[in-house]
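To start, the structure under review is shown below, and the notes come after it.
Selected chains only, in their assembly positions.
The letters A and B name the chains in turn, as written, and every chain counts its residues from 1.
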Amino acid sequence: MDGHGRSLVIGRFQPFHNGHLEVIRKCSAESEGLVIGIGSAQYSHEPDNPFTAGERYLMIDEALKEAGVDDYCIVPIEDLNRYSVWVSHVVSMVPPFKRVYSNNHFTRRLFSEAGFELRDSPLYSRDMYSGTEVRRRMVNGEDWRSLVPPAVARVIDEIDGVSRLRDISGGE
Amino acid sequence: MDGHGRSLVIGRFQPFHNGHLEVIRKCSAESEGLVIGIGSAQYSHEPDNPFTAGERYLMIDEALKEAGVDDYCIVPIEDLNRYSVWVSHVVSMVPPFKRVYSNNHFTRRLFSEAGFELRDSPLYSRDMYSGTEVRRRMVNGEDWRSLVPPAVARVIDEIDGVSRLRDISGGE
């Protein structure tokens, strides 16, 4: 199977924010079907990885429906921590694809050694939108809602995500 | 988060067949959102588990679109092989749910010890539809297409699935 025009985008999405949404909109417009891989799927309840893969799945799904994006698959992908087999692992977990969007040199190298077509990920304002910044604002009680799609804020409220993040970011 | 009216159905889907489709139609009609867990996600290329999680994801997704089912999430779930943590593992990988459909005593026991609402899985003709029977027919060159949704047959053709199953079922 040749993966048709399906493309792959991978991120940790801790949490899914407006920058991610912008990237996915653009990649989706250029592809026939988008596979969205949720990386580091087994991690959660850590300061840098507060949300479970299932919670991140719901955030993305609700946000894309809200934004009118369609024709995508969301797939949690656990890290294996041996990079030599990582591309094969991803390939086995997601529907066939032929193109990868990424600006990360490392990801690009691995997929390109495996023969995939690489494209630059669309640009967005990384100063403004980043998971690190969203989490920082959550911990400090600053405005984080303006950085994420309304659907994501709803999910985070429902799972009481800010309180969890604060607890796990605190020490003893 | 209380999982609203979302329900969970888990299977290996090797491959997804008409019986599975019937179950999912009925569960979907009774629920507000369905989570479809693809079990034993890390296994493939074995006589009993020929298809990768990604291939199974595509089969299910295409078949449900074809059948007009919507409002579902598909999530590959790797086995951990320690049952005491299995429910927590599933919970972490999928969007929140509150009800589980299953006729398997073991699955029912584990989710019920964890406090989930259990429902009997809708019945279908298990004599006629089973993954084992579909795989047997594929290996023996008999008609298997009538047992699966048209979209599933298309995916299996595209990935050259019958030839793979025959190869891995053969000995030396």
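A few comments on the model shown:
Just so we're on the same page, a contact is a pair of C-beta atoms (placed from the backbone, for glycine too) under 8 Å apart; a residue touches a chain by one contact, two chains touch by 3 or more.
For clarity, every value in this text was computed on a predicted model and none was experimentally measured.
Taken over the full complex in this file rather than the chains on view, the one protein sequence occurs as 6 copies, with 2 of them shown.
Here is the rule we use: only the chains that are shown with their structure count from here on.
The rotation relating chain A to chain B, fitted on Cα atoms, amounts to 180°, rounded to the nearest 5. Of all residues in chain B, those touching chain A in their complex are 1, 41-42, 44, 52-55, 57-58, 61, 73-76, 78, 91-96, 155, 158-160.
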